[in-house]
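So the structure is just underneath, and the comments pick up after that.
Of the protein chains in this complex, all but one are displayed in their positions.
On to chain A.
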């Protein structure tokens, strides 16, 4: 997994490349936690996210909860395989997916 981050003022753009699974999600969470304070707009680009398991969903949900309090979170470019996981778990109804 590779994470690219871009901060512009209080806007954070995060692009993930690879897989969010049991072994990679903790690093993803750590990377996010450092930059979230003060962020009002969080945008995830999932174009190159090929796989997500429950450990990745856990980070997404906890981040959504944080962003609900301090601004908003948008997920872009979700592919079919990841979208199916969002559908099955009801995440499609609680996330803002564009």
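Quick note on the criterion: a contact is a pair of C-beta atoms (placed from the backbone, for glycine too) under 8 Å apart; a residue touches a chain by one contact, two chains touch by 3 or more; residues count from 1.
One rule holds for everything that comes next: contacts and distances are computed from a predicted model.
The chain that is not shown carries the UniProt protein name "Serine-protein kinase RsbW", picked from "Multisubunit Na+/H+ antiporter MnhB subunit", "NADH:ubiquinone oxidoreductase chain M", "Electron transfer flavoprotein subunit beta" or "Serine-protein kinase RsbW". Here the missing chain is touched by one residue of A:31, A:48 or A:64, and it is A:64.
What chain A contributes to its contact with the hidden chain is residues 21-23, 51, 53-55, 57-58, 61-62, 64-65, 68, 80-81, 84-85, 88-90, 93-95.
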